[in-house]
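What follows is a short report on a single structure.
As you look at this complex, bear in mind that one protein chain is not there, while each of the others sits in place.
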Amino acid sequence: MTPDQLRSLLEEVRAGAVDVESAMGRMRHLPFEDLGFAKIDHHRALRHGMPEVVFAQRKTPEQVIAITRQLLENSPNVLITRADRDCATAVCQQLVGGEYFPMSGAIRFWRDRVPKGRGFIAVLCAGTSDIAVAEEAQVTAEVMGNEVTPIHDVGVAGFHRLMHYRERLTEARVIVVCAGMEGALPSAVGGMVSCPVIAVPTSVGYGASFHGLAALLGMLNSCASNVTVVNIDNGFGAGYVASLINRP
Amino acid sequence: MTPDQLRSLLEEVRAGAVDVESAMGRMRHLPFEDLGFAKIDHHRALRHGMPEVVFAQRKTPEQVIAITRQLLENSPNVLITRADRDCATAVCQQLVGGEYFPMSGAIRFWRDRVPKGRGFIAVLCAGTSDIAVAEEAQVTAEVMGNEVTPIHDVGVAGFHRLMHYRERLTEARVIVVCAGMEGALPSAVGGMVSCPVIAVPTSVGYGASFHGLAALLGMLNSCASNVTVVNIDNGFGAGYVASLINRP
Amino acid sequence: MTPDQLRSLLEEVRAGAVDVESAMGRMRHLPFEDLGFAKIDHHRALRHGMPEVVFAQRKTPEQVIAITRQLLENSPNVLITRADRDCATAVCQQLVGGEYFPMSGAIRFWRDRVPKGRGFIAVLCAGTSDIAVAEEAQVTAEVMGNEVTPIHDVGVAGFHRLMHYRERLTEARVIVVCAGMEGALPSAVGGMVSCPVIAVPTSVGYGASFHGLAALLGMLNSCASNVTVVNIDNGFGAGYVASLINRP
Amino acid sequence: MTPDQLRSLLEEVRAGAVDVESAMGRMRHLPFEDLGFAKIDHHRALRHGMPEVVFAQRKTPEQVIAITRQLLENSPNVLITRADRDCATAVCQQLVGGEYFPMSGAIRFWRDRVPKGRGFIAVLCAGTSDIAVAEEAQVTAEVMGNEVTPIHDVGVAGFHRLMHYRERLTEARVIVVCAGMEGALPSAVGGMVSCPVIAVPTSVGYGASFHGLAALLGMLNSCASNVTVVNIDNGFGAGYVASLINRP
Amino acid sequence: MTPDQLRSLLEEVRAGAVDVESAMGRMRHLPFEDLGFAKIDHHRALRHGMPEVVFAQRKTPEQVIAITRQLLENSPNVLITRADRDCATAVCQQLVGGEYFPMSGAIRFWRDRVPKGRGFIAVLCAGTSDIAVAEEAQVTAEVMGNEVTPIHDVGVAGFHRLMHYRERLTEARVIVVCAGMEGALPSAVGGMVSCPVIAVPTSVGYGASFHGLAALLGMLNSCASNVTVVNIDNGFGAGYVASLINRP
Amino acid sequence: MTPDQLRSLLEEVRAGAVDVESAMGRMRHLPFEDLGFAKIDHHRALRHGMPEVVFAQRKTPEQVIAITRQLLENSPNVLITRADRDCATAVCQQLVGGEYFPMSGAIRFWRDRVPKGRGFIAVLCAGTSDIAVAEEAQVTAEVMGNEVTPIHDVGVAGFHRLMHYRERLTEARVIVVCAGMEGALPSAVGGMVSCPVIAVPTSVGYGASFHGLAALLGMLNSCASNVTVVNIDNGFGAGYVASLINRP
Amino acid sequence: MTPDQLRSLLEEVRAGAVDVESAMGRMRHLPFEDLGFAKIDHHRALRHGMPEVVFAQRKTPEQVIAITRQLLENSPNVLITRADRDCATAVCQQLVGGEYFPMSGAIRFWRDRVPKGRGFIAVLCAGTSDIAVAEEAQVTAEVMGNEVTPIHDVGVAGFHRLMHYRERLTEARVIVVCAGMEGALPSAVGGMVSCPVIAVPTSVGYGASFHGLAALLGMLNSCASNVTVVNIDNGFGAGYVASLINRP
Partner (left out) sequence: MTPDQLRSLLEEVRAGAVDVESAMGRMRHLPFEDLGFAKIDHHRALRHGMPEVVFAQRKTPEQVIAITRQLLENSPNVLITRADRDCATAVCQQLVGGEYFPMSGAIRFWRDRVPKGRGFIAVLCAGTSDIAVAEEAQVTAEVMGNEVTPIHDVGVAGFHRLMHYRERLTEARVIVVCAGMEGALPSAVGGMVSCPVIAVPTSVGYGASFHGLAALLGMLNSCASNVTVVNIDNGFGAGYVASLINRP
């Protein structure tokens, strides 16, 4: 309920068009619906001006389909993340317009493709094993109306590869950097550019990488001041925030 | 060395105005100077369009003064972080125009006060003990040309206090949220607004807070998609990135 | 052996009705039986006035059935937790009256349904993925004679959903809150109400949630004073303690 | 703002006694005051029916005194926790009626001593080094209107000491158990009684106690179902929740 | 090579019966043989007066059989630990006299059954899920010539069960105590008896048990002075050391 | 209360010499006294046949003296551990016969010096920095009636030093090994001898030793089967258990 | 681009043979090619004088084959690590000359077998379970032109086995030591020899080995000064660095 809606309601109360108990009822009524297993919050799309997102992990295909169908009635764009192949098959059979990205498990309904950003977003990954996470970031940023430049396999031990893209990087509005192992790439990129860098630690690695912990700690301790961090493997979150930053 | 500078240089080589060895020498010459104990990088200020920053911890007052004096010759604004009282006293005696913030240990030389941001930055803290970190974020964002709205003591267990500021928060371009203990405030704020939220875990707490680890993990696992995280107590980093996001 | 039983025994000794060695033997005899693989303790039900509980994990269906059959002879209500589908099928075929809850793996024998509580218990969960843990808490509290109000999917990033239930929550005698990821919901609920809140971290999440550790630490560091915590995914324990608190 | 207050306000709007903008203003006005460094929330005392509490750590004596003076105007009972000796001296000089407990650092203003509980609360500690934490729990529970039975130095390796108090323990409504090192006492007590047990890990120990982590993990994994846990050294929280449980 | 053997050798050198190079060769020759993938060390059995032990995990059935066959030529008793069912089937088919214990995965060749201990060893476990570890300890202690009294399911939350065995426990020469979850049993047992107690944390539990870490830390911090600890699930090590302690 | 005492009591009840209520009272009366801040348990000395021990850390000199004075009335030998210099000075002034060991902080009252062991105990340490912990083990074992052979500075990187003592080590009944850093010495010693080895990790080291954690984990994972472990820096516990093992 | 190449290029610019834009283009052109999913960097082989290496984990057999085929065109020797059996089968069918090592998962193309080292490299492992990691180190060192002496199953608890190889070890130029569990072997070896020792913690162990963490910490805290450490199970890295050290 926005201030304007509240003002209208109070004016209706004042005018006697709405009685007190009804007004109280309406003020308590918030715009979400109940599907039994999940409250769908159309308000969120309004609040954030963003597509709705469904986190498919631990949900059955039936639940994912039901939620998505409901969302598609109000939102032109819907993003499903972390869907396995069975779920994706079911969703794409039942609902028209879904595009599946098997590496990252994303499914995208992208009906409103009007560009919304100020500039472009670069999405980097350090090694070929980090591509799945980078893909999730890219799919997210695109469905939110951004132009994305993906740059893969530019890890810090082959620094000249990264230097190759230096000029392109300095033109980006915001950069998402996905890296596992020691997680050093965001610091190197951060030192090169003056835009915000969103670091995504990935769980790629073995031994003392402790499933992404080493990369996470490395990124949190970055000596570059323009780096912030999201959760391990959270490509979606990085793409989402990058989109917010890129908005006019 | 920018592409344009390189092009000019190559043209001079072509024209015979510069010989090959000199060209090689110049191409190797990068714009930093050597004070013996620290390489000062004026290039960085150029690259980022940002004030220079001196991290005072583990440096002697003499080192801090020498570095700062050098920087002030090229940069209108200089920020010193983590200075103790002795260092601050020495700096403010030796160098004109320093402003000391004892809670956070920041010293600010703020000579260019032209506003540079699109909107304003809100800086929140959950409890009174988190103010030191919030102050560092605020001082940083201001010296980088931003209007800042500080909002203190709005922790999640007294949610109605936070609600009080709801409207102001929805108008911010970017929000910095400092919280120790369970670190829940960024999620609550993130759910309220549609702009990027930068979460700063603080080391406030005791017992199983493990010096900020609990807050850090909480923030990384935020269920709000618009939240990114910086290092524990890193108010400076949060203020810095918030400024980058707020730039036109 | 209660003080009264001891007194009676000593009086029989005094009267010569029981000789010394027999008395010593009886005093050593405590009311548990030996099934070979597990000592069943009917005394516990007496002591706690509570149904017997069987923890099925790592037990064979045969062991679960044997223990449960024995318990059902003395206790009207028996609760089995963490039973997989095979175990549940076997139990429900062999023993009359079992009710299986597949999400949480609980099996309930609920023969004495007399209400025993002072008020009602609210059981909340933050996301749809936390429902399994919430179900275990609900099933436990019900079999122990409590009215339960379940409220699902009210995570802190959509705070208005939680506000919707505010009035109902303030009427509860005790509230169980299940949340994974950052575990912020118990603090928000705790700040709203004045009754005890039992927080259950769930292992829902990924990356730096570290299988529930992030939620656990967040809950232990809650800034709300009325929050206590149980083990990760321990819906049973939360429902059990909530029942004790709700007893007259 | 309670539903009744809201209803009255809306009726005034309807009657024309209050105009729309004023109503919107009042609905936004929540009952807390701003001291500059901390928002005091009288609403909380109302909501919880509890004394106000000031956490003194990281606050100056002046801040503690200012907050406490403000609170004493509305609350008969105020509890200050974690005050060092300097702070305590200042508070007790400036404000009448403060009682200082040096082991735990609590200061208590206890003007309303009407008993409010159903039964009594037992507060146990395992070793003499845990007494400080137990004292904080006892002081808290008493100022909240409860009768408290303290039982000290009954660690699990001298189990017969604990058995000595068995009967008294079975009569308690709720038991707080403070223990460091291996943290085994809550399980042993929990197995003896049928009331809720609130376990407080203490940072007492050395080596692999890791400042209370060993005790914390032990208590979270308790095999007794009636145990919940609060943060390390959080005697206040345990006393607070115990009081809530003991309320009629 | 014992001092006596060395002395003999030197005397032969002195007498000219052995030349210098041969003596050097012999002094270098230590009593182990090489099977290619594992050096078998008959010396160890001599040194420790103990049966040979084969750790089957990560070895193929063929490797286990080859090593065991070799050992059986020199040692009357051989113990294989951590054998899965396939390995056990192969071993028992190929080698005569093997006895398989499926819960713990031990295989025992027990040809010399002469008792070697001073008293008996008690092996306790806290819950039925800890029996596998206790069995490994028992099998080990028996094959090393000890009388063992197993006592199962006497966890600390049902303390009266443990008390039932108090007298038997005070007669043991050494006690092995296996417990998961909070690992409190060794402290309770340690406080009851005056013999050494060897604590074995088990990986039984869930959530914050962290695969036995909680039990391990609890046992290391035991307030009973007569407790030492072995690795998580290391029933073999506990049975082995208990046997050494029980030797005359 | 021993079985014999119980039997006598019951016979008195039978004979009418003791009435029922008195018998119940006596059965409840356990042999400990209350000094207000600590329950002294003379029973423990009887149960374990061991000297009484006072843990001085976190106790005032006055408390230590009061407890020690009480204990000296019933026990010929008393050991105080972890006393700082102030405490030691006060104790040795007030109580006759105390011997202070400043490295480890032990104070020993050793009035009954009758040897009680079967053989001797060797106490090794890896480096000179580990001597304090070894001293605590030695002082403890001596006051409990054992002959002790201390062997210092025989770390595993200078293996020939350890080999020098090989023969002496093989004659010991039990060996205590104190080591910080990587904690490898117990494994090396354990492989050399056939008696039990008690490993004491020390907090000596820096960086990734994490205050003894590295040594602790190393010892728990020892590939020698005759090694058990006590808490970090717990020389007392090691000396105590070694004494129990050495008893006839 | 080497300084010489740069010099030539600049001279061509000077001579007018190359125009400015072409020069800029060439200077930007770095010697790597793009296969779409991975940038192949032939430059690296030149820079390091080393064979190319493909990390097969998380790559499809098709990707591994494509990358390897490309590399084999420029490098005589190629090493693939962490290939599972399916991948190995596909690679060896498609590409001539591959040799598969199933324990470690290495595939080796070894066409240039000219020895390149100063001396030989010894590769030790503590137990038979560590052989897989040692094999990876050996295969790597051999393909890089080194003579390797493998020594298996010489763990520190059977120290005389290690002593058997003492002379051979003192002749090595560099030693790789693979050990799990307590990770003590590198310290013992390091104390014996004067060459560099590269320690490889392995994930062999159980319980408190925490998948190699115990061994890793032990090795980092080695009391031998000639020990450095690589990641858990990183036999490849150890063999690689050993080869670099052994180069003339």
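Labels A, B, C, D, E, F and G are assigned to the chains in the order they are written; within every chain, residues are numbered from 1.
Keep in mind that, in the parts below, a residue touches a chain if its C-beta (ideal position, glycine included) is under 8 Å from a C-beta of that chain, and two chains touch if they have at least 3 such contacts.
Please read all numbers here as calculations on a predicted model, not as lab measurements.
Taking the complete complex into account, which shown chains does the hidden chain touch?
A, B, E, F, G
Who touches the missing chain here, A:215, A:230 or A:244?
Checking the options A:215, A:230 or A:244, the one contacting the hidden chain is A:215.
From the list F:76, F:119 or F:158, which touches the chain that is not on show?
Within the whole complex, the residue contacting the unshown chain is F:158.
Since one chain isn't shown, list which residues of chain E touch it in the complete complex.
Considering the whole complex, chain E reaches the absent chain at 3, 6-7, 10-11, 13-14, 16, 19-20, 23-24.
Contacts of chain B with the missing chain: which residues?
Against the missing chain, chain B presents residues 28, 30, 32, 37-39, 41, 43-44, 57-59, 63, 201, 203, 212-213, 216, 231-234.
Over the whole complex, note the residues of chain A touching the chain we left out.
126-127, 155-159, 180-184, 187-188, 190-192, 205, 207-210, 213-215, 217-224
Basically, only the chains that are shown with their structure count from here on.
So which chains count as neighbours of both chain B and chain G?
Chains in contact with chain B as well as chain G: A.
If every chain is reduced to the average of its C-alpha atoms, which one ends up farthest from chain C?
Greatest centre separation from chain C goes to chain G.
Please state the rotation angle, between 0 and 180 degrees and to the nearest 5, that superposes the Cα atoms of chain C on chain G.
Going from chain C to chain G via C-alpha fit gives 180 degrees.
Looking at A-D and A-G, which pair shares more C-beta contacts?
It is A-G, judged by the count of C-beta pairs in contact.
How far is the middle of chain D from the middle of chain F, if each middle is the mean of its Cα atoms, in Å?
Comparing mean C-alpha positions, chain F is 38 Å from chain D.
Give the residues of chain G touching no fewer than two other chains, as numbers and ranges.
Residues 158, 207-209, 213 of chain G touch two or more partner chains.
With chains as vertices joined when they touch, what's the shape: line, ring, star, complete or other?
other
Go through the chains and record each pair that touches.
Final set of chain pairs in contact is A-B, A-C, A-D, A-G, B-C, B-D, B-G, C-D, C-E, C-F, D-E, D-F, E-F, E-G, F-G.
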